[in-house]
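Yeah, one chain of the complex is gone here, protein chain that is, but the others are all in their spots.
By letter and in written order, the chains are A, B and C; residue numbering begins at 1 in each of them.
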Amino acid sequence: MSSEFGKLLRISVFGQSHGRAIGVNIDGLPAGEAVDLEELNAFLDRRRPGKSSLSTARRETDTPVFLSGMEGGLTCGAPLCAIIENSDQHSSDYSRLRDTPRPSHADYSAWVKWGGHADMRGGGHFSGRLTAPLCVAGGIAKQILARRGIFTGAHLAAVGTEEDASFPLWPTKELFEAVAAKPFPVLDDAAGERMQALILEARQAADSVGGVIECAAVGLPAGLGDPMFDGVENRLAAALFGIPAVKGVEFGGGFASARLRGSENNDPFALEDERVVAAANRAGGILGGITSGMPLTLRVAVKPTPSIAKPQHTVDLRERKETELVIHGRHDPCIAHRAVPVVEAVTAAVLLDLLLEGNHGTF
Amino acid sequence: MSSEFGKLLRISVFGQSHGRAIGVNIDGLPAGEAVDLEELNAFLDRRRPGKSSLSTARRETDTPVFLSGMEGGLTCGAPLCAIIENSDQHSSDYSRLRDTPRPSHADYSAWVKWGGHADMRGGGHFSGRLTAPLCVAGGIAKQILARRGIFTGAHLAAVGTEEDASFPLWPTKELFEAVAAKPFPVLDDAAGERMQALILEARQAADSVGGVIECAAVGLPAGLGDPMFDGVENRLAAALFGIPAVKGVEFGGGFASARLRGSENNDPFALEDERVVAAANRAGGILGGITSGMPLTLRVAVKPTPSIAKPQHTVDLRERKETELVIHGRHDPCIAHRAVPVVEAVTAAVLLDLLLEGNHGTF
Amino acid sequence: MSSEFGKLLRISVFGQSHGRAIGVNIDGLPAGEAVDLEELNAFLDRRRPGKSSLSTARRETDTPVFLSGMEGGLTCGAPLCAIIENSDQHSSDYSRLRDTPRPSHADYSAWVKWGGHADMRGGGHFSGRLTAPLCVAGGIAKQILARRGIFTGAHLAAVGTEEDASFPLWPTKELFEAVAAKPFPVLDDAAGERMQALILEARQAADSVGGVIECAAVGLPAGLGDPMFDGVENRLAAALFGIPAVKGVEFGGGFASARLRGSENNDPFALEDERVVAAANRAGGILGGITSGMPLTLRVAVKPTPSIAKPQHTVDLRERKETELVIHGRHDPCIAHRAVPVVEAVTAAVLLDLLLEGNHGTF
Partner (left out) sequence: MSSEFGKLLRISVFGQSHGRAIGVNIDGLPAGEAVDLEELNAFLDRRRPGKSSLSTARRETDTPVFLSGMEGGLTCGAPLCAIIENSDQHSSDYSRLRDTPRPSHADYSAWVKWGGHADMRGGGHFSGRLTAPLCVAGGIAKQILARRGIFTGAHLAAVGTEEDASFPLWPTKELFEAVAAKPFPVLDDAAGERMQALILEARQAADSVGGVIECAAVGLPAGLGDPMFDGVENRLAAALFGIPAVKGVEFGGGFASARLRGSENNDPFALEDERVVAAANRAGGILGGITSGMPLTLRVAVKPTPSIAKPQHTVDLRERKETELVIHGRHDPCIAHRAVPVVEAVTAAVLLDLLLEGNHGTF
């Protein structure tokens, strides 16, 4: 097993970048849930390339075809399988790559694992293209959560050394929608300008740049998740590291909390309209693995696109000698901004799974 | 389910801090493996409190009693259950805490989840004490891995703003042993002095401080782990977030990679004695979720101990009003240094689980 | 989760009988395995209807389209998704069934579970049609097992009260192939004639009839499976009960063993060419959940097709009154003979999953 996550809601992603189709099978969706296709396509558009000079011009046809699980626009209880056919394939670009692994790509480890049988054209099953079906699953989860007053949103918190503002203590649905509607998903547009400049600069230097994404969810009931190894953090982290290029995940204060004193990092409890709230949220809405009712906040580190135009040093696996590699084709100089909806999608899917479990703490 | 992790090797932790006993059940250990009890106890000693002025004087009796799974000093194939009896209990210290949740502890979220039935004396099932049985499991895993040439080690990478050096590109078994033998587990003892000063300073200020742990593993074959959601990163992160107070996990360059250019972050491949290696290791030994044969490196953020002597603001859940809380008893001003062997234990357990799977990529 | 099974090899089935497509996603197949499409289609043909007067004339197009997981005729390590498009749909036949559940079908329980949103046209996700993608998965598993000297076979052991002979103590690959090649899959053709007469008789009586399938596997190494809840029997039973209409599963002597004395039921060990064998096989090749190296044998009870032409008593769920139901359309008077390859497919898939785990008892 590999390309699946979830407990009551199982999400399985399949496909290779240049194969016949990519897709997702979602097993465990509640029945009778409307899927608003227009809204879903708008969500998918947020990760699609080719929208600006910041990303590759490759035209992907991301329109999902639903093979099962829906009847009359509603989920019907049976597994929902949606596929996206691949049309724009330039496999010739990748023919040399079988023997000369691209640095910091999965080429080499996959070659070892699968004895050279891996289909690595366009990155194969490891391609960022596989995040399209993930967004189908997450986009549907987002709609189901929204119907229950739970909203998720994300923005690009940093590109290289340029940083956006952070979400406020209590982000709102409206704020999430406003960021999602922007062509470049940041809170502070001036920071966004600087980030875009940095990305273009990297492109001109035949290079790439990494970034950080902040994601939040509001409206979650307290009491979701289990202690120790099956908590909200464990399950979110396990899924988020499935997004290609993610190398770090932190909740609330995360690594910054490690630099603080307890008196600075602790979130004092308070009452607000009879509700128990916290006056700060360095816990990111999770205490002991269990939701506290405060907004969930997390941050994800995305490494710079490993595909760069600069010549790189690698090894010819067949001839067993060192060699120089030049990667042709067009590649995104930064994938972090396109990964924003993907982080949101994965977060929404995990939260829906947790919500389906209900609070079986008492029953 | 909550307090379990692993796939072929299932590790279940049970117990509450002030209950009769805490323990671990390990299902799936290979048979015929010797468990060196002396070595295991030495490993457990590394996390035990009461060793210095840096941690609480509470005397814990961490000697595990093996109820099953061993015969004549060897594992016998059946589940191995080991327990540690609790002897030193001051439950009176915690009686008020049922209604006044400590900020940034699990008290409140557990109270919601379990309708007030949680046994939160001493932190209950959320207590750092539960890491003792985790170390029993991890200590056994370490011995089994070592027999196959796989070694794990960890050090305290930071306390507050004071930072240790990093592991070298190729850490060795000897380096791991040298750090493990130190009373304060750092690479650079001068940095260690500064860290300890910071911890004592926090204690004097009735406060606490957080830290970061770096862990590495060498000797892993390439090809372990699966793509997307069942990779080495996913499984390690899911388990590491089960350690109390962990708020962030990163692999290789992690969040720092997000600030770099691709040309800086990519690890060029090279040949060394016919072996494919990388000239740098910002990938942390994992490409596409699969081991590359380079050392595995990860970092874990530990928040400052939430139990501090300073008065804190909280809520009286019964009387439904805000109140001031003073936590009595002695508490570690920093738990990060004691968490060093715990991170190692969890890492070793996950790696053994992956190794048991073998490389079923081809078979 | 619902329509998935397996541990290292995960098989997920999706689709509804009258939806756009049905299919299977197989995650965890070893890479580099050839899939012989001709052989696979021949296997799929064995369950296809419309071949004789014994089954419905409905023309199903069972040819799978591979969307992913294959490259150049070999598995490539990534999840393999195969779909079968639905072309022959008579949904009008089923319109009344939404409110008047057919006795002993899943209509009523699905209606309760999914609040009336279930797509039950043609049986929906519960249809026997979903066994076609199961056979795709099992057919591929059979080929991979055969390459390792493991062969599976099955025959119709009974239809109603008419019984076939049993597999001999040591069935062979050749015997399996001979049965598979027959139009009616029995060992004793005279018994097969009587069974077919019984089926035709049931059809003429506007009725249906049940049956029993015996399945065996040879060439399995000893030591596969784990004790108690993760043994070969547990995993096979869990998967076999997923085949529609299966109401009983037994291994070796099964229910007949319950009538025997220990001295009759015990299988004495013996040596044959230096190999430990048993002189009888009432254990069905499994002792304590673990394979013994003897042939695996199991039997599966298939209930009579619940769709019969006779008028039946049921309830109108909307009008909340009792009513008479006549099921139109053509239905198989017996599904047991068509379920023979399905039992084989599920058995092969579970065995391959077990084999991928290897014997991690020692390693």
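Just so it is clear, contacts are C-beta pairs under 8 Å (C-beta built on N, C-alpha and C of every residue); 3 or more make two chains touch, one makes a residue touch a chain.
This structure is a prediction, so every number in the text was calculated from the model and none was measured.
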>> Among C:Ser2, C:Asn41 or C:Ser166, which one touches the chain that has been omitted from the display?
In response: C:Ser2
> If the hidden chain were put back, which of C:Ala154, C:Leu187 or C:Ala237 would touch it?
Replying inline: C:Ala237
> Of the residues listed, C:His18, C:His105 or C:Arg129, which one is in contact with the missing chain?
Replying inline: C:His105
> With respect to the chain omitted from the figure, which of C:Gly160, C:Gly192 or C:Pro341 is a touching residue?
Replying inline: C:Gly160
> Can you name the residues of chain A that touch the chain not displayed here?
Replying inline: 7-8, 28, 30-32, 77-78, 226-227, 355-358, 360-363
> Can you list where chain B touches the absent chain?
Replying inline: 1-4, 6-10, 12-16, 19-23, 25, 27-28, 31-32, 65-69, 71, 74-81, 83, 110, 113-119, 124-125
> Footprint of the hidden chain on chain C, which residues?
Replying inline: 1-5, 13, 101, 103-110, 112-115, 117, 125-126, 130, 158, 160-161, 202, 205, 207-212, 222-223, 226-231, 233-235, 237-239, 241-242, 244, 246-255, 257-271, 274, 276, 278-279, 282-284, 286-293, 299, 301-308, 310, 312-315, 317, 320-322, 336, 359, 361-362
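Definition applied: only the chains that are shown with their structure count from here on.
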> Once you find the CA centre of chain A and the CA centre of chain C, what distance in Å lies between them?
Replying inline: 38
> Do you know which chain B residues sit against two or more other chains?
Replying inline: 226-227, 361-362
